[in-house]
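Below: one structure in structure tokens.
Note that this complex is displayed minus one protein chain, with the remaining chains in position.
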Amino acid sequence: MASIFEYAPAPESRSVVDIAPSYGLFIDGEFADAADGKVFKSVSPATEEVLSEVAQAGEADVDRAVQAARKAFEKWSALPGAERGKYLFRIARIIQERSRELAVLETLDNGKPIKETRDADLPLVAAHFFYYAGWADKLDHAGYGADPRALGVAGQVIPWNFPLLMLAWKIAPALATGNTVVLKPAETTPLSALFFADICRQAGLPKGVVNILPGYGDAGAALVAHSDVNKVAFTGSTAVGKQIARTVAGTDKKLTLELGGKGANIVFDDAPIDQAVEGIVTGIFFNQGQVCCAGSRLLVQESVQDEVLDALKRRLTTLRLGDPLDKNTDIGAINSAEQLARITALADTGEAEGAERWSAPCELPSSGYWFAPTLFTNVTQAHTVARDEIFGPVLSVLTFRTPDEAVAKANNTQYGLSAGIWTEKGSRILAVANKLRAGVVWANTFNKFDPTSPFGGYKESGFGREGGRHGLEAYLDV
Amino acid sequence: MRTTPSTETDEAGGATPRTLADVPTSASTLRRFLHGLPGVDAVGLEARAASLGTRSIKTTAKAYAIDLAISMIDLTTLEGADTAGKVRALGAKAVHPDPTDRSTPRTAAVCVYPDMVATAKEAVAGSGVKVASVATAFPAGRAALGVKLADVRDAVAAGADEIDMVIDRGAFLAGDYMKVYEEIVAVKEASGPARLKVIFETGELSTYDNIRRASWIGMLAGADFIKTSTGKVGVNATPANTLLMLEAVRDFRAQTGVQVGVKPAGGIRTAKDALKFLVLVNETAGADWLDNHWFRFGASSLLNDLLMQRQKLATGRYSGPDYVTVD
Partner (left out) sequence: MSDARLSVLKTYKLYVGGKFPRSESGRVYEVTDLKGKWLANAPLSSRKDARDAVVAARKAFGGWAGATAYNRGQVLYRVAEMLEGRREQFVREVADAEGLSKSKAAAVVDAAVDRWVWYAGWTDKIAQVVGGANPVAGPFFNLSTPEPTGVVAVVAPRESSFLGLVSVVAPVIAAGNTAVVIASEKAPLPALSLGEVLATSDLPGGVVNVLSGRAAELALPLAAHQDVNGIDLAGADADLAKELEVAAADNLKRVLRPQAVDSDADFTAAPGTRRLTFFLETKTVWHPTGSLGASGSAY
């Protein structure tokens, strides 16, 4: 009998990041307290340890930040594109230099595994700035007319699931096109945005071009509603997205929304099964499933259902859940107690509605917020777990018999962000991809991202695209 | 599972095998079975192998893995210039890899050409180290079946515990899977009590789909081990092709209850590489394969790097080539 190959703990060093005990708002190039002196704590979801105390922006701070951005806009938008681009190139390079530090910071504040921040988030953040840096002096050639103009002040509100990456998706195209920004990071993950403020300082970015306002939903609402904001970009829940759409109705503010999803991952009987299993795992357990484009509905052809599910369960037993700083951790912590409660409630609903629950056997740490990788079988389109976005490591398994049925079920949702197709038959990929009502379709792969690749939803998953040439449009007067 | 043909007749009216044992009853049933195996997506396979390569194996896990890796080595010399002296030195190294530290595990085997088997046998006598012999007109395998079988019988007669055969890649690539299968069956029979490792020369099979099919031919024909390569071509063992073969032995055991070993060979030179392969084994086939009865490394220079890493762990200092023996 072979002995067990236990991986010893391999923690990434915490000492590469120096988190200050408190942080201010970043307005007009300076860190400052909130006007009303309010602060909130950012905790590590893996340990519930308080990482830092952060100033909490209110309406007065929003106004001040928007004014600073407005003041900075005139000069920033008038800079030659090549000069703006060089600032962004600087930022990209500094991010690369500091990527270890930022990866550890992001893992501490968000709870996601260091493996992901190191190998996915940070490389994509740097790449995004590098990509849009190059656009700054080429806007005349982007297909938006001879002289497309910046909009003005962009108010941007981002979520907690990819704090720094979502910041990059928002700030890089905004600055490249000559806008100035006021960005509100999520209340559970403000720290990487504040470190980004420091990177702006190191890059010598003119003051007021980027303003960072940590805070809660009220600050986001004030930013969106501010009369001197010209552009609103939001990534987050569909419910809040709708509220924002109502807020900006009747104004001239340009709006882009990147919202929820309930992505279908379709596995046909002629799929490359071993890679499909990996794709299913990546699709729903990457970042603990806290991904808007997660493949949260597995649609598997009935004829291979048993084979795929057996392989999937076997694979899930090898997932390593625990300390996010351990380089061998596959599944980290859920971002907050609130999110954990939401996931738990939806999973309980799944059980109550008669779906069959299976969780990977793994020991959950005693402190922090954790949820074991879970899948539901015997799920139909009518089940809550097949319809509502859970935003956690919970997969709903449904079956289909024919490609038509797969497409019909995949599209039977108010969302339309992502989908996956697994088959070795090329013509089937093209036919099915063509019929799926989703903004991103991954064929024989899943959860791949690239700065050159437009990302965004159909239907209630939002509108507008981030990434690529398409991503410029949201920030140009076209 | 889909890979177990279970229907009695197919739509074309031909008989479809009901069990795996019936698969090789004719060239057409064998071909149909092999082409019915799930395809392999190359990018996905390589991404999975690369992802497992990022596992960080430290301290106690590293010490365990280094000793395990040493114990899995088929310490190999397969040169035209091999002499009795060279083979004796190799045998001594296999028995006592690190003369300064007798707690170092022995390698699993030495691997030599058939004419060196007797010498090798003598060199490792009483140590438990096995002698493996390549055969079947290694490495090209371009000889008549009778010659290949004589090669095998020679090696077994000289005392080989294990036979490393090569498949007929020409027949495989020409689509004559039955010829490949039957040749393995014949060699298996000629090997008698010796364990049979079947080398596919994955670099020549070229596609992952081919490697998966070759793996199933080998396992169906009775291979005790399936082995990537001879070490004599441009591309030898890679994490991806080894991962693919580990999936094959995992699936074969799930269907038949029969466990088959895996041996990547050629190109694995550092302890870091070896540890990545052990991670592949651990997380694909599972702990049952973490034993030198079921997993081997075909290597030569790998051993010294493992020994240097072992010394580093023991002493805390980095070792150097002067502190391991060159044989």
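Per-chain numbering from 1; labels A and B assigned in written order.
Everything that follows uses one rule, which is that a contact is a pair of C-beta atoms (placed from the backbone, for glycine too) under 8 Å apart; a residue touches a chain by one contact, two chains touch by 3 or more.
The model shown is predicted, which means the values in this text are computed figures rather than measured ones.
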Touch with the omitted chain, as defined above, among A:Trp169, A:Phe286 or A:Trp442: A:Trp442
Touching the absent chain when the full complex is considered, from B:Pro38, B:Pro239, B:Gly261 or B:Gly298: B:Pro239
Among A:Leu319, A:Cys362 or A:Ile429, residue touching the chain not depicted: A:Ile429
Subunit B, residues in touch with the chain not shown (by the definition above): 41-44, 46, 49-50, 202-211, 234-235, 238-241
Residues in subunit A touching the chain absent from view: 127, 143, 238, 241-243, 245-246, 249-250, 252, 257, 259, 414, 429, 433, 436, 438-445, 448, 450, 452-456, 458-460, 462-463, 465, 468, 470, 478
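Throughout what follows, only the chains that are shown with their structure count from here on.
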Between subunit B and subunit A, distance of the C-alpha-averaged centres to the nearest whole Å: 43
Parts of subunit A lying in touch with subunit B, wherever the complex brings them together: 2-10, 115, 119, 269-275, 278-279, 303-304, 306-307, 310, 318, 327-328, 424, 444-445
Complex contact set, residues of subunit B against subunit A: 1-2, 38-41, 43-45, 47-48, 54-62, 64-65, 68, 247, 278, 282-283, 287-291, 294
